[in-house]
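Questions regarding the structure given below will be posed in turn.
One protein chain is absent from this view; the other protein chains keep their places.
We just call them A and B in the order they show up, numbering each chain from 1.
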Amino acid sequence: MTTEAIAAPEVAAPPAPGEAAVKKTLGLAFWICIGWLVLMVLVAVLAPHLPIPDPKANFTKPGQAGPSHAPSAAHWFGTDKDARDVFSRTVYGARVSLTVGFIAIAFGMLVGGTLGILAGFFRGWCDRIFSFMFLVLLSFPSLVLAIMLTALLDRKLLTISMILGVLAVAPVGRLARATTMQYADREFVMAARSLGAKNTRLIIRELLPNVAIPMSALALLGMAVAIVAEGGLAFLGLSVEHSITWGGMIQLGSDSSRTLQHQPWIAFFPIGVLFLTVFALNFAGDRVRTYFDVKEISL
Amino acid sequence: MAITLLFAVSALTFGAMNVLGDPLFNILGPIARDTSNPKSVKLIEKAKHDYNLDKPLPVRYGLWVTGFVRGDMGVQFSTDGQPPVTELLKERIPRTVTLLLLGQLIAVLVSIPWALISASRADKLVDRISTATTFMLVALPGFALAIILKYLFAIRLGWFPLTYRALDPFKTRLFQMLLPSIVIGLPAAAIYQRLLRTDLITTLQEDFILMARSKGVSKSRILFRHALRSSMFSFITVVGLTTGALIGGSIVVETVFRIPGIGSTLVEAVLRHDFPVVLAIVMIVATTFVLINLLIDVFYSIIDPRVSR
Partner (left out) sequence: MSELQTELRQAQQPLLEVKDLRTHFRTERGLVRAVDGVSLTLDRGKCLGIVGESGSGKTVLSRSLMGLLPHSNTITSGSVKFEGKEILGLPAKQMRRLWGREMSMVFQNPMTSLNPLMKIGQQIAEPLNLHLDMSHADARATAERLLRDVRIPEASRRLDQYPHELSGGMRQRAMIAIALACGPTLLFADEPTTALDVTVQAQILQLIGEQRRDRNMSVVLVTHDLGVVAGHTDEIAVMYGGKLVEKAPTSVLFAHMKMPYTMSLMRSIPKLEDPSHTRLATIPGRPPDLVHPPKGCRFAPRCAYARDKCLTEEPPLRQAEDPNHSYACWYPVGSPEFNQREAELNNGAVPVTLEAR
């Protein structure tokens, strides 16, 4: 059936398996995920104004054996070992995770995208140097690189975000470079050039819109990865200091087997929220990716 | 090319450590800042001498590299420098390696049959369920998976021991590593399964598969002897390349299950600002990573009969 359908509008062959689900719509599930994400953002932003208990306060109940107690009407997610309300801590934890995730991916796209576009457009030395840089960055497993950098720099919110952003630079850069090279060879660029367009103008007006599409399709996925990375760092105790983070909460809830066994809610509620958020980002990002038909990146 | 890369990586790491960080402070603590006290000054001088901090940066780098290549990774900043970094790592690396190998083994053993089943029943219920499962496994952060599995299987069901104890006999230790290896292996299995499934489905569309069918070859035999063979290349490549990501995953797993391998050592060293240790571990990991990529390229050129020598 290889050379059959040159002129025929029909290739008389049944549809291949695995292709059934390539729909051109985003779907209901997509919007549900977006809804969840919007909810998370709203809750995180409005946290101080919400009618939830103070995340730092201790809520010991008189007559209770230990400070921590199970979920109840007063404390939806229960309280942790220092009798702090887990629900409101989770809400506040969202602020760090979402902020870090957003800044990280924004930074990564900005820097990585710029370097990648420049490398793909100008080729030659520019390409060699930037590609080498990407390669160096990619020689470290991402968590290892992140850990190393946190060892050297401080632990402020912005720093941590930028560290994770650095992790994103190489994959984003390579994608931007590949896409740029793909488009730079096309006729419309040559046409613009023949009309006398200068390089900068070419890059901004012709290439950028085309490269931006696949890159932005990956923004959601990249953010998911950043949030997971931040969670990992927080779990290890290396994230933003003096802040409530999901990773930190999970660590507190699981560092002793006894805690995990008798007070599972301390760890599992943050895990649940983290998972739902990351899942929503992954799912939505995946739908966008198939919609725009882009190849995968991974950190 | 690989050598250049390694040099660049090590130079960058070394430079970052010594420029961004403050080695003197990490060795001596606040004493390093206390230049008014003559005793402190003496200690500072001694430390500078002992750790070669009085020499210029490139020289220090050169010294370190020559040492590294010979297997001498310097002396720890803390715990009075004992045991030397090399000894410390020698003791701990095997545990991480075991963990990774076991994890990869589990991942490969699980993903291949899983992918075969999914590919042969593409788009049917079984396939849709497994797509959802892989998606969730990939979305779940490693430490979360570790905790969930630890809770379910070690605490609730008691099938596995809770932690690793270095003093237990070898077989017991191996069993203690089983659950951690599963935690590392499952997300990897999900990644492998997805890729292999897609690859298999693509291969199954090829003309030679129809030809094999027309010879009367059964479906399972087609999958194993014809389709799987083509897909093996990219499979092996992915397995090799994912090793790097798994190293990152092992850091978390070692922490949760208290395995003293280089992952947890790295975290401890970072918290202590113990640069030689951090530097050594990062270099080892990066080197391994680059070497694996190199090996895969070589492997490719040997195995594929279509690649001209």
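Please note the rule applied: a residue touches a chain if its C-beta (ideal position, glycine included) is under 8 Å from a C-beta of that chain, and two chains touch if they have at least 3 such contacts.
These numbers come from a predicted model, not from an experiment.
For the chain left out of this panel, the touching residue among B:Arg128, B:Arg173 or B:Arg213 is B:Arg213. Residues of subunit B in touch with the missing chain: 206-208, 210-219, 225-226, 229-230, 305-306.
The definition used in the following text is that only the chains that are shown with their structure count from here on.
Here subunit A touches subunit B in the complex through residues 2, 16-18, 20-21, 132, 135-136, 139-144, 147-153, 224, 228, 231-232, 235-238, 247, 250, 254, 257, 260-261, 264, 267-268, 271, 274-275, 278-279, 282-283, 286, 298, going by the rule given at the top. Those residues of subunit B lying in contact with subunit A across their complex are 5, 8-9, 12-13, 16-17, 20-21, 122-123, 135-136, 138-144, 147-148, 150-151, 154-156, 162-163, 198, 201, 204-205, 207, 244-245, 247-249, 251-252, 255-256, 266-267, 269-271, 273, 275, 278, 281-282, 285-286, 289-290.
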